[in-house]
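For this view, one protein chain was removed and the others were kept in their places.
Each chain gets a letter, A and B, in the order it is written, and its residues are counted from 1.
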Amino acid sequence: MARTRAKPAIARAQAPPYVPLRGHPLNEEEFRGQVGSTAWAPRLEYAWDAGVAISRFLDGLRQGKIYGVRCRRCGRTVTPPRAFCELDFKPMDEWVELLDTGTINTFSICYVTWDMKPLRVPQIPAVIEIDGTSPRVGFLHLVGGVRGRTVTEIRRQVRAGLPVRAVWKPPAKREGAITDILYFEPVRKRTKK
Amino acid sequence: MKRKPTRRVAVIGAGLSLFMRRALDTGKELAYYAASQALQTAGIRLKDIQAVVMATAPDAFDGVHMKGEWLLDGAGGVGKPYLRAYVGGGSGVFSIISGWMMVASGVFDLVLVVAEEKMSSCQPHPQGAFLTIFDHIIERPLGPNLLWIFSLEQQRYMAAYGIRNEDIALVSVKNKHNALAHPAAQVAAQLTVKDILDSDVVAWPVHRLMVSPISDGAAAVVLASEQVARRLSDRPIWIQGVGWCLDTSYWGNRDLAYPRYVEKAAWMAYEMAGVTEPRKQIHVAEPYDPFAYKELHHLEGLQLADRGQAPEDLARGRFDRTGELPSCPSGGLMGVGNPIAAAGLMKVCELFWQLRREAGARQVPGNPERGVAQAWGDLMQIGTVAVLGVR
């Protein structure tokens, strides 16, 4: 990652801990073929219980709706839904159907996959504040419907504070998952709350 | 936290391994290198140690379940009370907090704290281990990676205060330069802001040289009760205050512009240390810098800069090694490397040497009497803070 390597031997004399540091660095070539290694491909499978709140949230997505929950004590309306208010530590009071529009709180233009493979067409992850919630409340999703692939091109179309709308999978293909929303796309005219 | 601790705890020895992109050495061996060096500098042997703390980040890196158990012989934990305290990326600084608890409780007098990380075992790329940090039902299906959340946070920080990427790139320049004098350093370099911004955009606004590297390495310290420290060391460095704070896991429900959990952790530590004016009373800082913007974000959370003002302070040299408040004189994670838990404890080691005025080419000028080390982790969620001082 860096262009020059530190030379431990030079600094060693004047810097703590004043004794030679141990360790045997390998370069990529040595690492790949010249030292022994054991490979193990984990086969770990889980099936997580979504629970009361997230199950209902997922059911809502299947129907093309985004649900939130409200706590009367602190007055917050939040999503993703939860069974209890984590601040007041009491059960949530009511379910609220939110809009499927929102505002980009922050976004990124990402040119690598989750395992660091390069992406020519970047992904645009964003925190979307969903309309109908308390301020600064949203969740992670992707921004789509944007032309171009360079930072400059994309930044011309996407900015913090931009209104967006969910683009849904066709109803028959929805499975009760966060991916039932394909992405959020920029909207010119805001839906009235 | 109404009361102050009654028993004092000192650091009396510190050790490191080399920090490397790929080590031939196993995690156990790296832990052993650091631990044995810490014991040696404290002038004691493993049999004198009554308990051991281990810090190491996700099991997914090593592909070993209950990794703490597996590493325990490398850390000298066999036959002893051994504890793996774990707060994600904050674990390195938390390890000394956990060790502090052991001694400050009066239960133990001599405790070895070891932090180890070997990320290179994870294939095809260690970043893959981070996919599983996201919520399994509502985030993981989107295929998120670790860079997402940090670039989202950096963008929010920049947007909230009108900060430019050039200001942030300066952190990489400073820390990679500082690391030239660090014997463990993996990615020390003399670079310019232009070099940083010319490197690939991995996740705008984050460029490749604004990200700390994947590393293997270990760090260790020896902690002692007051009575034992005075017997074993002529220059013990005291743990004056510790603090930690965890924010909600609903990270999309809070403002990423400011790390309020670092502020709360910092005040917990400052109050314990009797620090009321951090900018005057802290003489050297080792804030957590896994990404360039994080150092600035954390300096603000640590109350060492005004909100949104850290970039300006950096630009006028306030955080240089010879500046008014040296920050990351070690070279930090951006320069020395980022074997996650070990990198956090490396910061504590640096304060130990700086406060003993033993830091050689890295020594900050003047007579630093008090320093702060901080780490951060989970879903941009935890702050861990330790204040160390000469008395």
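Throughout what follows, a residue touches a chain if its C-beta (ideal position, glycine included) is under 8 Å from a C-beta of that chain, and two chains touch if they have at least 3 such contacts.
We adopt the following convention: contacts and distances are computed from a predicted model.
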item: Complex member absent from the view - protein name from UniProt, among "Sigma-70 family RNA polymerase sigma factor", "Acyl carrier protein", "Fe-S cluster assembly ATP-binding protein" or "Thiolase C-terminal domain-containing protein"; value: "Thiolase C-terminal domain-containing protein"
item: From B:83, B:142 or B:388, residue that would touch the chain that is not displayed; value: B:83
item: On chain A, residues whose C-beta touches the chain left out of the figure; value: 38, 40, 42-54, 82-84, 86-87, 89
item: Chain B residues that touch the omitted chain in the full complex; value: 1-7, 57-60, 62-73, 77-89, 94, 97-98, 100-102, 104-107, 129-130, 132-133, 135-136, 243-250, 260-261, 264-265, 268, 272, 377-379, 381-382
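What we mean here is this: only the chains that are shown with their structure count from here on.
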item: Between chain B and chain A, distance of the C-alpha-averaged centres to the nearest whole Å; value: 24
item: Chain B - residues contacting chain A, complex; value: 14-25, 30, 33, 37, 40-41, 63, 120, 123-125, 127-128, 130-131, 134, 136-139, 141-145, 147-148, 151-153, 155-156, 159, 176, 179-191, 195, 200-206, 208-209, 211, 213, 216-217, 248, 250, 252-256, 349, 353, 358-362
item: Interfacial residue positions of chain A with respect to chain B in the complex; value: 1-6, 8, 11-12, 14-19, 21-28, 30-31, 35, 39-40, 42, 46, 48, 50, 54, 57-58, 78, 80, 82, 86, 105-116, 122-123, 125-128, 136-142, 151, 154-155, 160, 177-179
